[in-house]
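The other protein chains are all here in position, but one chain of the complex has been omitted.
Moving on to subunit A:
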């Protein structure tokens, strides 16, 4: 009954905090601590997560956490068959873990998931002066950029592109063919002549793509 009891406890805490602060962001206050909470208030996408969504995602988090220590490791993600057969599975799992760490807690889990929340129309006009919400178009593109940028130097080099392409196609395409695909892609995107794709160039190439629809997951209720 252990993990169930802790979920129950959280609900009671949640309710208390909700009464105090009047919104589900109270949960985040509890999770993130005071200073980070102030930061997160300016991330409208995480603020507007509903109570029941958080509860269900927390349920999911604990069911994946086989070690029952409140954090997920890479193995916990690998246990999901549909993710294990995804060609980019390893890169996606990597996106959850901050630099050099092997465990991700619920806050980190939610932050990464927040990238995929749909952009509501009313949110576009909110908070023009504050920092961008995690699920803005720019941040979604940044997420995708980081899938390619293996060494995190803010550039996609030819090698990195080749490695990611190799992950996606497996053994089915020859090195030469893959190389020419990579060359073509860089040629089309590169504007400053450094044979690598920077984030700005990346954004330019994808300006006509409906990023909001392709990188959004619709949460029910």
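Brief remarks on what is shown
Rule of thumb we're sticking to: a contact is a pair of C-beta atoms (placed from the backbone, for glycine too) under 8 Å apart; a residue touches a chain by one contact, two chains touch by 3 or more; residues count from 1.
The rule is short, and it goes like this: contacts and distances are computed from a predicted model.
Per the UniProt record, the chain missing from the shown structure is "Glycerol-3-phosphate acyltransferase 3", taken from the list "Glycerol-3-phosphate acyltransferase 3", "Dihydrolipoyl dehydrogenase", "Protein O-mannosyl-transferase 2" or "ALA-interacting subunit". Considering the complete assembly, subunit A touches the hidden chain via residues 1, 4, 7-8, 11, 15, 51-53, 55-57, 59-60, 63-64, 77-89, 92, 113, 116, 143-144, 147-148, 164-165, 168-174, 177, 181, 184-185, 189, 197, 202, 205-206, 208-209, 211, 214-221.
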